[in-house]
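I'd like to ask some things about the structure below.
Only one protein chain is missing; all other protein chains are in place.
Moving on, here comes chain A:
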């Protein structure tokens, strides 16, 4: 091989090795940092891992929002109208958070079966429904206001 070709080969090889190492590493890092979504039914049946960062979503149960008198601690119920879970959160709730609204929360399950949220997301406008929550409701066969959804053809 001529020196020029050798150099070119070294260059190409280093690029290939560099890029594949990067892709491999990022796939590994991806698997460490993905946050899976669980519906209240899945959590109630014990599918969600304890102590791992996950996302949970559903409708905020009417009349369940409970503020601590001294701090910013708050807890509320989250439902897909089949099962309920309790969510605990400390901090400021988003502007669009209210009872009967579909929300997604990020956090982890503790030993007592309570979802400890580090972040509560309620987005955009009052008619907006997070797609994950919509899917969870569909799975439970309910509509956003808790009525039985009309059975779909074939389903």
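The rule we apply is simple: contacts are C-beta pairs under 8 Å (C-beta built on N, C-alpha and C of every residue); 3 or more make two chains touch, one makes a residue touch a chain; residues count from 1.
In the analysis below, contacts and distances are computed from a predicted model.
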Identity of the absent chain, which is to be given by its UniProt protein name, from "Succinate dehydrogenase flavoprotein subunit", "Aspartyl/glutamyl-tRNA(Asn/Gln) amidotransferase subunit C", "Phosphate transport system permease protein" or "Heme lyase CcmF/NrfE family subunit": "Heme lyase CcmF/NrfE family subunit"
Name, in rising order, the residues on chain A that touch the hidden chain in the full complex. 4, 7, 11, 15, 18-19, 22-23, 25-27, 29-30, 32-37, 53, 55, 67, 69-72, 90-93, 95-97, 123-126, 128, 130-132, 135
